[in-house]
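The complex is shown incomplete by one protein chain, all other protein chains being positioned as in the whole.
Moving on, here comes chain A:
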Amino acid sequence: MRLASSLNPAAAQHGFLSPTGVEIAFLLVGLVTFGAALVTVTTRQLVHAALWLVVALGGLAVEYLLLTAEFIAWVQVLIYVGSVVVLLLFGLMLTKAPIGRSPDADSGNRWAALTVAVAAAVALVWVVVDAFRATWIDLDGPPAGTTRVTGESLFRHWVLPFEALSVLLLAALVGAIVLSRKATADADASGPTAGPTAGAAAGPGATSGPKATADTPVARPGEKEGAR
């Protein structure tokens, strides 16, 4: 993606990394995204972390837009901001979402996590640069990144990986259902309090406690993710 931007006509006229408006905007949005991502992992307030994640993911969508990948940008908003973060917030509210700082929201593994993150980032950048170094972008056809071009490349050239991925997601879906069913069966066997988390979140709203557990909200997110 980054290479695609440096190869687009505006950049070709001005040379590599010359400050055109789009590139400046790209850099600024990138900085905001990076900052939001940093706050996401460093803040001690759990729900704030999820909300900063919205900013980071939305910033990524704007970056896609600036790279003319319109379809990917909207799918990013639809899946990540609209569903994954909602799922995260749902999970947080269902368990424990205190207002203010959580002193225990910290990890002793931070250095290990940082090492893994940096290694993953280096590997990704290296692989992408290496893979697309010799790629030529056809500037005469419809602009790359439109829905038509994305769809054609996805379902003409990459249809096998695409189908393999959908099988993987189906496996994850089945796995999620099996795991949640098993947990419910175990809990039923051990006692009538099937959903301690849902009951705790509901608190005094006792009427909705049994409903929420009978509803198995645990299984739903898995189904949703898999179906996508």
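The rule is short, and it goes like this: contacts are C-beta pairs under 8 Å (C-beta built on N, C-alpha and C of every residue); 3 or more make two chains touch, one makes a residue touch a chain; residues count from 1.
By our rule, contacts and distances are computed from a predicted model.
The listed options are "Stage III sporulation protein AF", "Cysteine-rich domain-containing protein", "NADH-quinone oxidoreductase subunit H" or "Cytochrome c oxidase assembly protein CtaG", and the UniProt record of the chain not shown names that protein "NADH-quinone oxidoreductase subunit H".
The residue touching the chain not shown here, chosen from A:M93, A:V122 or A:V174, is A:M93. Residues 47-48, 51, 54, 70-71, 74-75, 77-78, 81-83, 85-87, 89-90, 92-94, 97, 99-100, 146-147, 201-205, 207-208, 211-212, 214-215, 217, 220-221, 223-224, 227 of chain A touch the missing chain (whole complex, contact as defined above).
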